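To start, I am sharing the structure in question, which I have written as structure tokens.
The complex appears here minus one protein chain, its other protein chains still in place.
Let's turn to chain A:
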Amino acid sequence: MEKMARVTTALGGNTITGRTMFCHLDAPANAISVCRDAAQVVVAGRNIFKIYAIEEEQFVEKLNLRVGRKPSLNFSCADVVWHQMDENLLATAATNGVVVTWNLGKPSRNKQDQLFTEHKRTVNKVCFHPTEVYMLLSGSQDGYMKCFDLRKKDSVSTFSGQSESVRDVQFSIRDYFTFAATFENGNVQLWDIRRPDRYERMFTAHNGPVFCCDWHPEDRGWLATGGRDKMVKVWDMNTNRAKEIYCVQTIASVARVKWRPECKHHIATCSMMVDHNIYVWDVRRPFIPSAMFEEHKDVTTGIVWRHLHDPYFLLSGSKDSTLYQHIFKDASQPIDRANPEGLCYSLYGDLAFAAKESLISSDSNRKPYIGDRRHPIFFKRKLDPTEQFEYISSSSALSVFETDVESGSMDWFVRTAKQYVLAGRPLAELCDHNAAVAKELDRNQVAQTWTMLRIIYSSPGTVSSANLNHSMGKGSASLPLMNSFNMKDIQSGMGSESRLDRSKGESRPENILMDSSSTLINNDDNEETEGSDVPADYLLGDVEGDEDELYMMDHENPHAEEQEYILPQEAFPLRHEIVDNPSALDHLQEKADSPHVSGNEAETVSLTPVESFSLISISHSLYENRLPPDFFSPIVRDMLLFYAEQGDVQMAVSVLIVLGDRIRKEIDEQTQEHWYTSYIDLLQRFQLWNISNEVIKLSTCRAINCLNQASTTLHINCTNCKRPMSNKGWICDRCRQCASMCAVCHHVVKGLFVWCQGCSHGGHLQHIMKWLESSSHCPAGCGHLCEYT
């Protein structure tokens, strides 16, 4: 096609040329309609009724039909339609309920022809029969549709929708006798013009008013409807029941729909409120408009394709008092700006992610998928044939993130969730307990963190050396650990380049390194590793032969990393007395890109004493004498962020709860809320309802706290008639019987009622408790062995 905006289309001798252009009207337009030869357009509104000639470069006003000194309300048009058979014939629907026809062939200045004043309320729509010259149909707010023969003075027949106001009427293009009517209550009716007594068919198309409808110009059975519920729906009327075949969700209520000529699946829409653009949709791709016209500055009220067989010219009128001719070439195409992406989980938990190639930052480190499922994680990347996106001629990439079957198990998560204690004891005990839990699950880094937290925040003198010791020297246990960190790896694979993603040259997850540091901490018991990380490194590195394929995300700076973590530690004599932290920190920060985490570590390291217990005492004196209580807050905050970013939101939330006010104000509400919701979501996925509820209760976010206040209603059925009891809990409306009797005292239970889930007998909480203390059978005598816990 041409590159210019000017478009010429030949249509059987008739040539349409033009460009995008507009003209100012004197007043807002309510509706527009074109003449059959596509050379003229009529614009109607409350204060305007004019005919414009569409010339090549501009609109030229041809005729003002609003004549007379004080124009009456008959000129206040809600709708206008130009006859497609007779170019002298127009009809308008007036807001006061009058249907007027106009004959341009009249010699006088006033072209008004006939006046039908049969409707009692505003007429919303008029429609000429596509092939019959004298037949006019109108639909009004009063709920009636009327068919007029223009040769007669009155209506020929009246159709009563029996429901609310009629919003649109449209003759079927193919079926001579059929027309569709849409209603304010969401219904669409099909009528046979010969049978005014009742509709042929009715179905509910939308929720709320159906503002418009349009028959497909070619496909006989297709009807498009648009409603206040922001939907455009396409119905196939060929079958017995109208079937919804396409549905487009727009962003505002749909005021008009018009099928695009010569394009079977294209439809133009404009909206009633708020949104001023005109969209052309391909109904098969309902999520993004295929073209968009953004010229209007107020809502578009009328759209019409300029010629019956030309898909490139669209005319529109608007409340902003302009009349536009849009050329398809000039339309903006949102698809150009869109970033097509797809994301899907497979049956086995693999994640496929497809995106335009240009969007995926070229990361040369990613290696092709080898196809070995033994490894915990694979990152596969290959070019995908572009036919997936038929409209875009850019290449896309498909990435598949696989998870190992066994590593997919979230056992550790469930167990941790169950065993953690988050409240009810002194902070020190909580930390110890949780550290022990983590330790037991071989999550050394987490255990270490808990221990550190305890040191930082709790009062002196209660730490047993065992707590520190249990994190020692177990670097070799790293394989299961890696599994537990799959979450993190997936994340980094997906391109969120977290700074924690410094998976190492030998590609060990970080926790292993942390472990090595803990090894160092405890090396007073473990002398042979002292001062040399080589054995440890070797130990750790010896995880699996082909790590290179294991972790392909980041190969950039493995050794730098190693330095960052291990060498500094080495740089200190491990047995020295408490050194100045500043120098240690400085030293670290020179190399570290994340000073906080490593700083944290440096803290521990530099504190590393000769004996583990001395560590504690020293750290306490440090804390008490020199540091303000919130000295560690930034570090702890960064630690939490670190865990959350890693995907271990469990840790973040648990610490948040345990520390409570000590740390809460450091982290902004929204982040906290986000963590809480993620954690609760996870817990609920694992059906850990009790724990999730506990977390909700313990949370300090208001938004979270109120979560378990919702949907607390319990619906019960009457024990007699088995019908739902609506009113009160204890008496049934239908059978007038007291439904919930206590099985022990045989009185009505009005307060707390406890049921056995097995036999559904029950009664007053107190009574049942008492009963079951002495007996294990159901008090009702049904023989069930009830349990009360």
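Simple rule for what comes next: a residue touches a chain if its C-beta (ideal position, glycine included) is under 8 Å from a C-beta of that chain, and two chains touch if they have at least 3 such contacts; residues count from 1.
Here is the rule we use: contacts and distances are computed from a predicted model.
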For the chain that is missing from this picture, which UniProt protein name fits: "Ubiquitin-like-conjugating enzyme ATG10", "Sestrin-2 isoform X5", "Probable ribosome biogenesis protein RLP24" or "Trafficking protein particle complex subunit 5"? "Sestrin-2 isoform X5"
For the full complex, which residue in A:T20, A:S33 or A:N74 touches the chain that was left out? A:N74
Answer key for A:N96, A:Q333 or A:N693 versus the chain not shown reads A:N96
Identified contact with the non-displayed chain, of A:V60, A:M85, A:C247 or A:M273: A:M273
Just one of A:W82, A:W191, A:F211 or A:F753 touches the chain that is missing; which is it? A:F211
Touching residues of chain A against the unshown chain: what are they? 46, 70, 72-74, 76, 78, 94-97, 117-122, 141, 184, 208-209, 211, 228, 252-253, 272-274, 276, 297-299, 319-320, 726-728, 733
